[in-house]
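What follows is a short report on a single structure.
For this view, one protein chain was removed and the others were kept in their places.
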Amino acid sequence: MTTEPTSKERKEPAYLFSEKQVAEKSALARHFLDSRARLNENVNQADNYLVKRFYNLDHNAYLEGALPAKYKELMGLAASACLRCDDCISYHLIQSYRLGVTRAEQEEALNVALVVGGTIVIPHMRRAYELLAELYG
Amino acid sequence: MTTEPTSKERKEPAYLFSEKQVAEKSALARHFLDSRARLNENVNQADNYLVKRFYNLDHNAYLEGALPAKYKELMGLAASACLRCDDCISYHLIQSYRLGVTRAEQEEALNVALVVGGTIVIPHMRRAYELLAELYG
Amino acid sequence: MTTEPTSKERKEPAYLFSEKQVAEKSALARHFLDSRARLNENVNQADNYLVKRFYNLDHNAYLEGALPAKYKELMGLAASACLRCDDCISYHLIQSYRLGVTRAEQEEALNVALVVGGTIVIPHMRRAYELLAELYG
Amino acid sequence: MTTEPTSKERKEPAYLFSEKQVAEKSALARHFLDSRARLNENVNQADNYLVKRFYNLDHNAYLEGALPAKYKELMGLAASACLRCDDCISYHLIQSYRLGVTRAEQEEALNVALVVGGTIVIPHMRRAYELLAELYG
Amino acid sequence: MTTEPTSKERKEPAYLFSEKQVAEKSALARHFLDSRARLNENVNQADNYLVKRFYNLDHNAYLEGALPAKYKELMGLAASACLRCDDCISYHLIQSYRLGVTRAEQEEALNVALVVGGTIVIPHMRRAYELLAELYG
Partner (left out) sequence: MTTEPTSKERKEPAYLFSEKQVAEKSALARHFLDSRARLNENVNQADNYLVKRFYNLDHNAYLEGALPAKYKELMGLAASACLRCDDCISYHLIQSYRLGVTRAEQEEALNVALVVGGTIVIPHMRRAYELLAELYG
């Protein structure tokens, strides 16, 4: 029988920075977070049952668990960079930053994506480095 | 100026198990490793300059560095599962196992891939679970 | 022998709304349709034989046939959302709307894409919901 | 507030054929269904919370709803063919068949995928036609 | 007005080897060509109008034209390798071989794909090298 994991097994990660703090530090992050919030409002109003469940599942995948949340965010980053989704990359860069991931660690996760995904990852990596420069500058 | 990183910064990870030990434990792993070795021999004989350099670059991306090698292998796993490359998945599952990653950790990395990549990841995840069962059984 | 299907078998669908009406209702649709028309003019001037044939084949795939055109547009929508092509998504959302597809039906087609394609579909789905809000608002 | 949809809104589709009947009719379908069942057993034993929820979400996306289940299966087919997942294609071909979709309808859904996804879809379409020949032969 | 190009502009390439000769030289090529012929027979029997047109369009894209056919086959090879379609790779390797492309040229086209597409191309490249070894051995 599958039982809902206890709070001890999977719990909300402890963020070092709020989204608001990130938005104050970086104009690129602010633009991304504002645009995402505006569009999500739209999705929330639609109140689609399956979308809500999917958002919830997505949230669950990055909680603290067998793996520390910060490494799961970096896995999300590497996967997003390989799949070349700029919004997803920005999201995971910001989440990783909020969890105390260093710039060197972010770059190594992007390097895995670069090697796995090839030069088509480069345009996305360039934009990622621009955000990294603002976040860690 | 870019300088070659010192051995302290990036070094070979310490494997808990050799490829041979993995091949003895799991028939699926053995089949994959044998087939990969046989085909790589073919590539090696061609002695293509750019291919050799690319192999070397690939090797470098997973060394110990700012991030522990085991988490980079799991990033490679998540990226490979999203991109739906069975051979790459098998490779990173085995590498992670050799570095002492637990089964629960492997499953969480696959969960990130599943959520990021959707149900098209499922057929690959099923085959991954078969290999996990042999490796950790 | 392959014979050109008779007009009875495959025919132009009956649109409830013209592109002009859609453009008047939604600023996002107008922007998309204008930009597409402008760029297509460019392609038309090139008068490339193979491109013209491919456009024609594309047109043929969405005619009324064994499947009603509206469901084929929704298949195009689901496929486009999985492949994460914003322009293609906008196009099929508009075409489906013109054929009388309801908003609930559009959302269900997007849900198939979301589940098949995973969270990397979400940024595109968000933008799709913005267009849906304008079309059905 | 999001409320669980009532059974009237989304319900299990009425299949014309059981999986067993499909397996008796087609050797290719039988091979696919057996292999899938065997591998899923493995996944079920792992009893991973997130995987179970994802399977459940996947199941929900194809229920009867605003769109008839059979068209959602064909959307899943078109999406799977574009994303070039043979297992997913086999699954949706079989599900569509079980829901009374005609061969001509299946071919038109594959045509949408072929035009959207290009010639790289062809090797998968060839294998799909082999299964179609057994199912409808 | 678009006019059908004259035979001078686009014409069938002159093959140095027939498919039969290729199949006699390489067991891998023979297996691929036989399997493809068998499955295509199936598709041909279905006699689907849009599929036939798509096959014809595909054929047209690789004729002699502004670019020599051999370079277009290598473009098809690079594209197929990036998109990781083994059947497509085998097809374009064989077509290129039939048009007199050297092994060094084939390897360079694969190198473009490797760099553009990253390490996920490697498993496909390994299999491509096995076929190259048989064709040019």
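Read from first to last, the chains carry the letters A, B, C, D and E; within each, the first residue is number 1.
Here is the rule we use: a residue touches a chain if its C-beta (ideal position, glycine included) is under 8 Å from a C-beta of that chain, and two chains touch if they have at least 3 such contacts.
Predicted model, so just to flag it, every value in this text is computed and none were measured.
Student: Thinking of the complex as a whole, which visible chains are touched by the chain that is not shown?
Tutor: Those shown chains that the absent chain touches are A, B, C, D, E.
Student: If the hidden chain were put back, which of C:50, C:66 or C:104 would touch it?
Tutor: C:50
Student: Sort through D:85, D:99, D:116 or D:131 and give me the one touching the missing partner chain.
Tutor: D:116
Student: If you put the missing chain back, which residues of chain D would it touch?
Tutor: 82, 114-121
Student: For chain C, which residues touch the unseen chain?
Tutor: Residues of chain C in contact with the hidden chain: 36, 39-40, 42-43, 45-46, 48, 50-51, 54, 58, 80, 83, 85, 87-88.
Student: Need a quick check: the contact residues on chain B for the chain that isn't drawn.
Tutor: 2, 4-5, 47, 49-50, 52-54, 57, 60-61
As a working rule, only the chains that are shown with their structure count from here on.
Student: Indicate, using Cα centroids, the chain positioned nearest the centre of all protein chains shown.
Tutor: D
Student: Check the residue numbers that chain A and chain D use where they touch, and answer same if over half are used by both copies, otherwise different.
Tutor: Interface between chain A and chain D is built from largely the same residues.
Student: Quick check for the class: compute each chain's Cα centroid; which one is farthest from the centroid of chain B?
Tutor: C
Student: Please report how far chain A has to rotate so that its Cα atoms sit on those of chain E, a copy of the same sequence, as a value between 0 and 180° in steps of 5.
Tutor: The best-fit rotation has an angle of 180 degrees.
Student: CA centre of chain B versus CA centre of chain D: separation in Å?
Tutor: 31
Student: If a residue has to touch 2 or more other chains to count, which residues of chain D qualify?
Tutor: Chain D, residues with two or more chain partners: 50, 54, 57-58, 61, 80, 83, 88, 107, 111, 114-115.
Student: Taking the touch definition from the header, please name the shape of the chain graph: line, ring, star, complete or other.
Tutor: Complete.
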